[in-house]
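Report on the following structure.
A single protein chain has been removed from this complex, and every other one stays in its place.
Coming up: chain A.
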Amino acid sequence: MKFLLQRIAFYLFTAWAALTINFFIPRMIPGDPVTSLINKFQGQMSTEAINSLYVLFGLDKDASLWGQYVDYWGQVFRGDLGLSFTFFPTPVADILGQSLPWTIALVGITTFASFMIGTSLGVLAGWRRGSWLDGLLPVTTFLSSIPYFWLGLLAITLLAGPGSIFPSSGGYEPGLVPSWNGEFIGSAIQHSLLPAVTILISSVSGWILSMRNMMVTVASEDYITVAHAKGLPERRVMVSYAARNALLPNVSGFALSLGFIVGGTLLVEIVFSYPGIGYNLFQAVGAKDYPLMQGIFLVITLSVLVANLMADIAYLLLDPRTRKEG
């Protein structure tokens, strides 16, 4: 318990540091958002409008840096991440609220599925070393070595197109209004099939490989021989002795990859024009949309931290040796 509290305190400190950096970096970049907004409106703005924009973006020239910093924290706690330029005047929080569920649903489910499939195949391949399952490794490794955007473009070229059941872009049929009805959900699933399958193909081999190698290492441990000598059923030795111990590094890898769900989907969402957070980031970078970028970075940072905390907790639950005696 004490260990857990220590970890939480550590992550809170890290979060503070990340948010502070997030505050300073845009202020160190030459130029400011207001200038770029003025450019966007091609100078057709009154001085009052410009001044009020400065205040709106928290770039009030009269306020001290410390004052701005305090204001920034107040805004973060209120969930107020400022206004986006590209979608002016929509608040960044609203944009994130719209795109985050798409990313989490698509990449979250595929990451989980990839972990489950890869780990199970890895367990089998490691346990029956030298069987045909080992032949799976070069194939999946080859597939994962294909650059993701190329795989995605290839999938679109070959599978999507007129008359195909796979749409090539978007998250749902353009005419539909997002709601919880069968038609919309069906359309969303149909649109997510290609991105999901390509993510799966490119990520599953990592899990297979690491799990298989851990299984091979663990299988030569003395306690596995003991488990065999005890006459336990083969399945129990494989699952509860070998896989249970081999799983530990993979679980922390999984928790960490959860953190990258939010940040690591840039290519997927660009290739498939998927309305997720990665696509937003792409748009924000293109449009120098600082508040949106800042908001997205904030979300990425926090999700990585939460994933790390989850990895720590998972390890604590799975490996008794990491538990400190209280």
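Note that in this section a residue touches a chain if its C-beta (ideal position, glycine included) is under 8 Å from a C-beta of that chain, and two chains touch if they have at least 3 such contacts; residues count from 1.
We take it that contacts and distances are computed from a predicted model.
Engineer: Please identify the absent chain by the protein name in its UniProt record; candidates are "ABC transporter ATP-binding protein", "Succinate dehydrogenase", "Cytochrome c-type biogenesis protein" or "NADH-quinone oxidoreductase subunit L".
Structural biologist: "ABC transporter ATP-binding protein"
Engineer: Just name the one of A:Pro89, A:Pro162 or A:Gly231 that touches the chain not displayed here.
Structural biologist: Here the residue in touch with the unshown chain is A:Gly231.
Engineer: Could you tell me which of A:Tyr241, A:Phe254 or A:Phe297 touches the chain that is not displayed?
Structural biologist: A:Tyr241
Engineer: Residue by residue, what part of chain A touches the chain that was omitted?
Structural biologist: Touch with the absent chain occurs at residues 220-223, 225-234, 236, 240-241, 244-245, 248, 318-321, 325.
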